[in-house]
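This is the structure I want to talk about, given as structure tokens.
The complex appears here minus one protein chain, its other protein chains still in place.
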Amino acid sequence: MDKVKVTIVGASGYTGGELIRLLLFHPYAEIKQVTSESWVGKFVYKAHPNLRKNTELKFSSINELEKCDLLFLCLPHGSGMKKINELKKLAPKIIDLSADFRLNDPALYQKWYKSEHTNVELMKDFIYGIPELHREEMKTANFISSAGCNATASILGLYPLVKNNLIDPKNITIEVKVGSSEGGNKSSDASHHPERSGAVRSYQPTGHRHTAEILQELNFGEELNVNLSATSIDMIRGVLATIHVFLNDNLEEKDIWKVYRKEYGNEPFIRIVKEREGNYRYPEPKLLIATNYCDIGFKKDEFSNRLVVISSIDNLMKGAAGQALQAFNIMHGFEERTGLEFPGLHPI
Amino acid sequence: MDKVKVTIVGASGYTGGELIRLLLFHPYAEIKQVTSESWVGKFVYKAHPNLRKNTELKFSSINELEKCDLLFLCLPHGSGMKKINELKKLAPKIIDLSADFRLNDPALYQKWYKSEHTNVELMKDFIYGIPELHREEMKTANFISSAGCNATASILGLYPLVKNNLIDPKNITIEVKVGSSEGGNKSSDASHHPERSGAVRSYQPTGHRHTAEILQELNFGEELNVNLSATSIDMIRGVLATIHVFLNDNLEEKDIWKVYRKEYGNEPFIRIVKEREGNYRYPEPKLLIATNYCDIGFKKDEFSNRLVVISSIDNLMKGAAGQALQAFNIMHGFEERTGLEFPGLHPI
Amino acid sequence: MDKVKVTIVGASGYTGGELIRLLLFHPYAEIKQVTSESWVGKFVYKAHPNLRKNTELKFSSINELEKCDLLFLCLPHGSGMKKINELKKLAPKIIDLSADFRLNDPALYQKWYKSEHTNVELMKDFIYGIPELHREEMKTANFISSAGCNATASILGLYPLVKNNLIDPKNITIEVKVGSSEGGNKSSDASHHPERSGAVRSYQPTGHRHTAEILQELNFGEELNVNLSATSIDMIRGVLATIHVFLNDNLEEKDIWKVYRKEYGNEPFIRIVKEREGNYRYPEPKLLIATNYCDIGFKKDEFSNRLVVISSIDNLMKGAAGQALQAFNIMHGFEERTGLEFPGLHPI
Partner (left out) sequence: MDKVKVTIVGASGYTGGELIRLLLFHPYAEIKQVTSESWVGKFVYKAHPNLRKNTELKFSSINELEKCDLLFLCLPHGSGMKKINELKKLAPKIIDLSADFRLNDPALYQKWYKSEHTNVELMKDFIYGIPELHREEMKTANFISSAGCNATASILGLYPLVKNNLIDPKNITIEVKVGSSEGGNKSSDASHHPERSGAVRSYQPTGHRHTAEILQELNFGEELNVNLSATSIDMIRGVLATIHVFLNDNLEEKDIWKVYRKEYGNEPFIRIVKEREGNYRYPEPKLLIATNYCDIGFKKDEFSNRLVVISSIDNLMKGAAGQALQAFNIMHGFEERTGLEFPGLHPI
């Protein structure tokens, strides 16, 4: 079988680096080009030192791009929507890892991004990139837009509950704890180690853009109120969403178990984590580093109808490059776990 | 002026150590005895190595206690309620830092602690230890029960809103991020560094006992629903509570400012932290290490009536020893900040 | 080809867990049994939660062991030398990951371990487990003793210099910075998070037992003086050795390069890391997490004949399970990198 020839546009950042790492070990993919304007002509391992002795690939300029089978776009948010009309001439398939084509409603985009979308006609062409919700569409899709990391953790935690109409959609509160790699590889005063290390920074108490994705993807007819706050903690990789919802009926935990099993029982990358004892009774982001899993747990309040759902991923994997590769596998009919087998580490 | 002679019972733990540290530098207090059964006869600095060269004090046994002016009790939860009838013969005043006398309703205690309170008659004698709520009673009190750390952060964040009837009391969601020192100085598998470091552990998604204190202290006539979850993060000292509430009326942020200023404008240890820019726009626990401040900030959701309140303290200071010393100052008519002037560090 | 049937004795610890993780993905190995006395009958993923959904294997007792092709022993130090005469009846090949059979001289053992070796006759049968030094012997070996983690980093950093007689063997100073997983998975006061987190603990300024391995392996005729100190830092996985040596002749850095290239140019798991710029100019343990690499760099002092060699590994991989698997591959004629391809992560 011929390998799929892929090119990564904007490959010097964290998401691009993670894609390169994964693709180098993917048996059915071949990296044709990787671009970075600031690293043109330099070895990939200069930007991604973990890849020393693993590849002799060098960065190209976006102006030197050749035709290929699929483009991964890892451009800054807002940049892809300008360049994509040109880029789509180069490959029949595109997976975009920016935020530009996650939403399909221009008004929703404008509300949360505070600016007009400049490529409205393409918005509808993209499949939202969570395979657990859109697997069938992905099988024949040419354009996939990778989901936001905090959105992925939140949506996967909530999806079985909202879809099965088990909770009050008007009262969903999500508190995400996030690591510093979410902010990308550009340094700033906010990321300066003496300030950022040890921080518990309420960087987005309200107004987080990923809310829009949650509203879009969990719309099963009834409008939702989603109260999302994001707090940066001293962690590099990882998202943990603590989600407070209120059950419509007096369900017991075993009923909740059944719902999650029904929806996710065959999912290769979802694990229900809920144990009676030990240090890892609920999802723990550090166990997920370098894996494509989304671990989900829950606990019902003894004194009320509150259910607390805990959902966790590695933001660079299931929250970005890993989920994109999962979509890539589905698009091409490869076994979905291909290249994503890493089980995670303990201790770490 | 004669110094107040104080004794600390159970002084080898983190809270006891912090009290010793503070009292050594308090101009109007003198430490008479400190007890620890496992360290009897040993220098205090063996258990608290930060105090090397600062004191030659040695630990005594609880059986060797002499009369004094005031007892600080730092015994394990459940232990004080058994011993206190004996201990109160030794001193006219007691400040108890355990959880034993925080609640004044035996039924509330039983509901949250899952065991019967064995000293019900004394429950009513204790003033709940948050000066911002009980300063007047403290001035003449003989028995003060120190407040729980997560309860302190939560109550102080919510108090102006609930008291002034600004929010829906039926829908209060609190997500506390806590450090490892909350668990005390006893090692366990849960506190083993390779497991605990880097953890984002949902150690109490529901059922946190401090909920009872919040319900008690914020009861202004209407019953509250408080949804509290606690997540352990990689931090030693510190609590940050992210509190989601819903405004009854369409208040603006400037109105909220006014309410907080009205309630806390003269408080020496409360700072409203809410800035437009910089890394410290909201309360940050690391800035509070070794201080007695409770920093409180807030942000109104642009698209809903949600208000996010952020409240942070050092759990060993404003959440334990510092707040106990603040109460001590009030009880004795000393300037409230005495011995609690440390402003915090930057960077840290 | 039939897979090699392996059993891991003492598999509930960190090293055992790491071996299970690696062997589950090894194409030519099959795990037959894993033992743990405290976890008998329980799923492996209860002890190693990273392996959830990756294996349904359960722990057996050491008393239930069956014959197999190879035993990995991950028993506590001192325990293997007692049990090994029984255990070797079960399999023709053994790889021991404890410290019991690293040294081949009983006197050297007694000097550094302060106790008599109780299985002297077997000491000589074990090949010391660093493939870069003993690859040829490993090809036909039945007994391999895994090397100490700090010893591995130190020996690999020094080997080309000592072997080629380039440095003063009487003046070698090694300062290793180590993580908490070196201490294993048993909790203690020393590993309690509030004490261990943020620590820079001089836990072994002198007398570190791994010194004995360095002396044994780098003995090319002339006796060595090795001054080893070990400092624990706030890290879970990782060793970084900073090694100060003094060049016999006025060699330049390019001459040093040549020597390292000559010795290690074909080594699959050694990388010379020495760059002019960037954050990763020298070996960095965090880049090595989950990899089997030993990264080595160096810098010559401008004003003296001092050469500083920097050598780094993941203590659970190249310092334990990874290196054991590398030896396993060599023993069986498998490509040496099999199952050890993971390149490491960035950022992490």
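So that you can tell them apart, the chains are marked A, B and C in the order they are listed, and the count of residues begins at 1 in each.
Here is the rule we go by: contacts are C-beta pairs under 8 Å (C-beta built on N, C-alpha and C of every residue); 3 or more make two chains touch, one makes a residue touch a chain.
Small disclaimer: the values here were computed from a predicted structure and weren't measured.
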| item | value |
| --- | --- |
| Residue, one of A:Gln33, A:Thr55 or A:Ser180, that touches the chain absent here | A:Ser180 |
| Hidden-chain contact residue, picked from the options C:Val40, C:Ile62, C:Leu90 or C:Val308 | C:Val308 |
| Options A:Arg102, A:His134, A:Lys177 or A:Arg196, residue touching the unrepresented chain | A:Arg196 |
| For chain A, residues in touch with the removed chain | 14, 179-181, 185-189, 191-194, 196-198, 234, 236 |
| Positions on chain C where the hidden chain makes contact | 111, 171, 173, 175, 177, 189-190, 194-196, 198-202, 205-207, 225, 227, 229, 231, 233-235, 238, 240, 242, 244, 279, 281-286, 297-304, 306, 308, 310, 312, 347-348 |
| Interface residues of chain B (partner: the chain not displayed) | 14, 17, 21, 24-25, 46, 48-54, 181, 185, 236-237, 271, 273, 278, 280, 284, 287, 289-290, 293, 341-348 |
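Assume only the chains that are shown with their structure count from here on.
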| item | value |
| --- | --- |
| Geometric centre distance via CA averages, chain B-chain A, whole Å | 38 |
| Residue numbers of chain A (touch at least two other chains) | 284, 347-348 |
